[in-house]
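First up is the structure itself, then whatever we jot down about it.
The complex appears here without one of its protein chains, the remainder shown in place.
So that you can tell them apart, the chains are marked A, B and C in the order they are listed, and the count of residues begins at 1 in each.
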Amino acid sequence: MNASVPHIEVMRSQLGRARGLGAGGSGTEHWWAERVTAASLLPLSTWFVVQMFRLGGADHADVVKWGGKPVNATMLTALIIATFYHAQLGLQVIVDDYVHGKAHLPTRILVKFVTSLLGLLGVFAVVKLVVAGSRRS
Amino acid sequence: MNASVPHIEVMRSQLGRARGLGAGGSGTEHWWAERVTAASLLPLSTWFVVQMFRLGGADHADVVKWGGKPVNATMLTALIIATFYHAQLGLQVIVDDYVHGKAHLPTRILVKFVTSLLGLLGVFAVVKLVVAGSRRS
Amino acid sequence: MQDIRKALYVGTRSDGRLIQRPMSPHLQIYRYRLSMVLSISNRLTGVVATGGAALGVFWLAAAAKGPKAFATARKVTGNPAGQLLLVGWLASVVYHTVGGIRHLIWDSGKRYDKEELNKDGPVAVGVTAGVSAVLAVGLLGVAAKRARALAKAGKAS
Partner (left out) sequence: MQDIRKALYVGTRSDGRLIQRPMSPHLQIYRYRLSMVLSISNRLTGVVATGGAALGVFWLAAAAKGPKAFATARKVTGNPAGQLLLVGWLASVVYHTVGGIRHLIWDSGKRYDKEELNKDGPVAVGVTAGVSAVLAVGLLGVAAKRARALAKAGKAS
């Protein structure tokens, strides 16, 4: 290479530069997922608040009937998945910022584990309501 | 830059080199997924062993009642997914190490196919137990 | 380098030379600003909202489990301490939503100047307080009314 030709001595691959991601190849996914789930949660949680006006103080039979309707089950499931995915992403950032050293990795895995289990429990509860609702109707 | 100074003319970032990933950015995922599923399986299989103490020798009605509870269904599903995902990753490494040549690719696909089917069967069994359990209560 | 953590602050300039990256001053150095409080509150309310969502899932799971489990859940949601918790959850969700909308606006490159930030902060607080109060009073009122009607009809579970 001719030393007189000006060139940039940056430690970064051309592909990484073109993609704007750096070498890791996954810098923006977390950020995007957080925004997309946030935007999804706007209509979903509005729907939930409206439902709570219809359902506040209701007894078991009413709640089962409500949860058994396909549209409600759909909205609920979407709300649960979006909520716990968004929570996972958000809590992960908090852990990254405040938990240092050896505790960091286990805490991160724990956050992912617990939020996943909660989401799964919510989905199963909805499935069970759908089944129970269809038995009654 | 002086051309007489020896320097490395490799199209690879120092970060990528340090991480051992190259530009693709996905060398460690398999390793990580294996560890994270392993860590998740510690509490999940402990839970399962405890449940087996409660359930060993039980008859059909008891097992259906047990599997129909949302919390049990959640833990079972998490256990099944973690188990067969972990198994898939582990068996894949074994196949990579011991199955060479033309048999390698079909064996790898077969491993993925069978472990996926088993996991799916498990999840469907849990869903059915949830349905059956709520019919009886 | 006397502090090992300083190693994390070593970066490279675009010409390849090693430099010491600038370090933010410590939190205590800054003058109090409303936006500081609002920013950390967005995180706190996010954590509280997650806790509330967990309670919501338990409520759903109780409904799915059966009338007996749901009756227990109703005891929690019906009693004053439980309702205080619910109102706290509601306010957190409202605040986090308002803060989240502000973040989305900032991400689109708007309202991110110093004056705009300082002007919008109190508005966000006001909107949160207003919306939370209206929703809390409305929801608790509706719930209490329905629960009383059910109790009267003698079919409260």
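Before moving on, here are some points about what is shown:
Everything below uses one rule, namely that a residue touches a chain if its C-beta (ideal position, glycine included) is under 8 Å from a C-beta of that chain, and two chains touch if they have at least 3 such contacts.
Here the structure is a predicted model, which means the values were calculated and not measured.
Put simply, the hidden chain is in touch with B once you look at the whole complex. Within subunit B, the residues in touch with the undisplayed chain are 6, 8-10, 35, 38-39, 41-42, 45, 49, 52-53, 56-61, 63-64, 67, 76, 80, 83-84, 87, 90-91, 94, 115, 118-119, 121-122, 124-126, 128-129, 132.
Quick note on the criterion: only the chains that are shown with their structure count from here on.
Averaging C-alpha coordinates per chain places the centre of subunit A 20 Å away from that of subunit B. For subunit C, residues touching at least two other chains, in rising order: 61, 64-66.
Multi-chain contact residues of subunit B, defined as those touching 2 or more other chains: 70-71, 134.
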